[in-house]
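Pasting a structure below so you can have a look.
All protein chains but one are shown in place.
The chains carry the letters A and B, assigned in the order they are written, with residues numbered from 1 in each.
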Amino acid sequence: MTVDRSSRLLKLWVPLGVSLFFALFPFYWMAVTSLKSNQELYSRKVMPLIVHQPTLKHYVDLITETNFLEWTWNTFLVAITSTAISLLFGAMLAYPLARIRFAGAALVSFAIAATYLVPQPLLFVPLADIINKLGLGDTLTSVILTYPTLLVPFCAWLLMGYFRTVPAELEDAARIDGAGRLQTLIKIVLPLCGPGFISAGIFAFTLAQNEFLYALIFLTKTEVRTVPVGAVAELVRGDVFYWGQLMAAALLGSIPVAIIYSFFVEHYVAGLTAGSVKG
Amino acid sequence: MARIVRAQSRRDVLKTGAVAGLGTLLGPVAGQAAPKSLTMMHESSFIPPYDAYFKNDLARAYEKATGIKVNYEVVSVGSLLTRVTTAAENSTGPDLTAIGFNWAYLFDDKFVDVTDIAAEIGKESGGWYETAQEAVVVNGKWKAIPFGNIGQLMNWRTDWFKQAGYEKFPETWDELLEAGIKLKKAGHPFGFELGHGFGDNHGWLYPLLWSYGAREVEADGKTIAIDSDETARAVDYCRRLYKETMLEDCLGWTDVNNNKAFLSEQISCTNNAESILWAAKKDFPDMAKVIDQSENPKGPKGRFHMLNPLCHSIFTHTEDKKAAKDFLRWLMAPKQCGAWLDIAVSYYQPFLHAYDDAPFWKVEPRNLPYRDALKTSHLPGWPAPLSRAQSESVAKYVVVDMFAKACSGKSTKEVIADAKAQLTQIYKAA
Partner (left out) sequence: MTAPSLAPALVHRRPAFSFGRWLERGGVFSWLMVLPPIAFLAALVGYPFFYGIWLSLQNRPVAKAGVFVGLDNYIAAWHDPVFWQVVVNTFLYTAIATLLKMVGGLGLALVMNQDFRFKNLTRALLLLPFIVPTVLSTIAWQWILDPAFSVINWTLVASGLASSPGPSWLGNPYLAMASLIVVNTWRGLPFYAITLLAGLQTISPELYEAATIDGASTWQRFRYVTLPLLMPVIFIVTMFSVIFTFADFQLIYVLTHGGPANATHVFATYAFDIAMGGGQLGQGAAIALTMVPPLALIILAMAIYMRAPKT
């Protein structure tokens, strides 16, 4: 019994504890900073890890004096839509490459890979040109359209890996039963790759809501901005950083998302281990 | 280039056709008649009331007077150049923009010639400072209207300096070094930026270089002059100043660090714009009482400062150049310009002599040195004339890194050789 408990301690609680500490300490710092008045923040005399005189001023200022709520809405809209597009395109690319031998597969594979050869700091000037010619400057469509360029290849490759973990026998059985390729994909393969879509979806959503450079170039009016760009434009003024508000923005921008993630992860993993893989 | 141009025009035809088609369905496209609106792009001022004043007062006043709506687009200081670049490259975007440094030269072709209104404004407001013209006159034409300088001067703690025996700010660099050694011993070191920021590093390193008689390139714009005894002396001084008076961290400081360090009472002296005093008055009134601002110390060859001009330009892609020019002219008239400068309480030091004795200087007399420094302020790259090589040198931090590497241990000879090699390559290609 003791061996079990100490081994569990070693195998689970210690590594978990350390990881959580490493991952979350900065958030503790962000929280503490967002609750401190400027005077307390700059004071080196007090213990920096505790808030001595908490204030909600930064949160209030953030919400009332900036367009933070609008930015948040924009960010969600953009992230969800680009994620949906990326998952769709990703799956469309992944399935044939994972399962079907077809002429030109190598070329397609290479083309997707080559997408990532192009670094963002290079892409954005000509991309800005395209967006402007399409008249999409300052619209959320501009980023919804351009974000998938960053996301599709990864989604495709991740999904390819997951598609391949589906035993070919299952698909063959379906085909023999008379199902078409599309049907097989939708009815057999996709459900088994739930975790893959979740991972890819989380990845895509997060990258989309984090993205900075394209949003900076294409979204110039404060009403259409996303959180990263809006926060930096209005809360970083020259060499004066509005630390409290910036940290408040960081927390308000990420904690709700984390809560939503916790639901997704639970749902799909539970569904999977419920036994759809067995038999 | 031709291939791209042709491809683009083909695309243009398609797109314009589509848009035009949609346009006729949706109604008149803005901009076919007299412009109903103008957009001005600006860096976000660290003085929020300044931005607010434009949006709420100036824009509204103009709309009332002329019917033209003026939009104000705010970009963070670090991102402004990127936005201007994209706008210029794609010939689309805001009508007017704030610019800095030598951008009037960089974007020469894309900015409207405003020599005529510049002359009017100068006449109306006591004439322009000559140093301002360094930044905006390209091939004899004014490509921007200077608005104000964002000076970088010495910010220091009068109480601690007094304790060390200094009632006034040191006159020369050597005196500053002496003071710094004493102050570091007393637990109040200096903190000057040596990292890859955008202002507080250049703000003292270029003046340091110049005050020793050194320069990157001669006035002919071609001869690389960085390899000289004067430069070596400046570098040696800087190394001493760093080692004997500063925090180690300064090597990696970007612009926000010295503000933070000063306001948290870590350092007794730094080079900065007026933002430290402004923030102190707002949040640390007791500390604000013992802060003062002074001109840069003198070197063997004089006293210098960084010219950091905020100017306004009109993009050539604007639909109605006259409307844009009229707006800019209106903006720079004493009533508007004076009020806008007033809100900023001398954070932007005006380039027009009419404002030399403006009331806002009396509001905070400690900001007066920023005005006095205008006469001795120059752009990085001085005494060479405006050029792209100058931008490249700044973007590659040639001068900053030369000093920084010396401070972190490299030999003076080596760092100067490196800088020379870089400048040779940069100015050769230009």
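Quick note on the criterion: a contact is a pair of C-beta atoms (placed from the backbone, for glycine too) under 8 Å apart; a residue touches a chain by one contact, two chains touch by 3 or more.
Just so it is clear, the model here is predicted, and its values are computed rather than measured.
**Q** Of the residues A:Leu35, A:Val51, A:Val78 or A:Leu127, I need the one that contacts the missing chain.
**A** A:Leu127
**Q** Tell me which residue among A:Leu158, A:Ala174, A:Val224 or A:Val240 touches the hidden chain in the full complex.
**A** Touching the chain that is not displayed is residue A:Leu158.
**Q** Identify the residues of subunit A touching the omitted chain, counting contacts across the whole complex.
**A** 11-12, 15-16, 19-20, 22-24, 26-27, 29-30, 33, 44, 48-49, 89-90, 92-93, 95-106, 108-123, 125-127, 129-130, 145-146, 148-149, 152-154, 156-158, 160-162, 164-165, 168, 178, 180-182, 192-193, 195-196, 198-199, 202-203, 206, 209-210, 212-213, 227-228, 231-232, 236, 241, 243, 246-247, 249-251, 253-255, 257-259, 261-263, 265-266, 269, 272-273, 277-278
**Q** Which residue numbers on subunit B touch the omitted chain?
**A** Residue positions of subunit B that touch the missing chain: 1, 4, 81-82, 85, 88-89, 106-110, 194-197, 247-254, 256-257, 260-261, 264, 266, 388, 391-392, 394-397, 401, 404-405, 408, 418, 421-422, 425, 429.
Everything below uses one rule, namely that only the chains that are shown with their structure count from here on.
**Q** Whole-Å distance, subunit A centre to subunit B centre, using C-alpha means?
**A** 37
**Q** In the complex of these two chains, what residues of subunit A are touching subunit B?
**A** Residue list for subunit A touching subunit B: 38-39, 42-44, 124-125, 128-129, 132-135, 137, 216-217, 220-222, 232-234, 236-241.
**Q** What part of subunit B is in contact with subunit A in the complex they form?
**A** 8, 11-12, 15, 19, 41, 43-48, 71, 73-79, 82-83, 85-86, 89-90, 92-94, 150, 197, 199-200, 255-256, 258-260, 263-266, 272-273, 275, 279, 283-284
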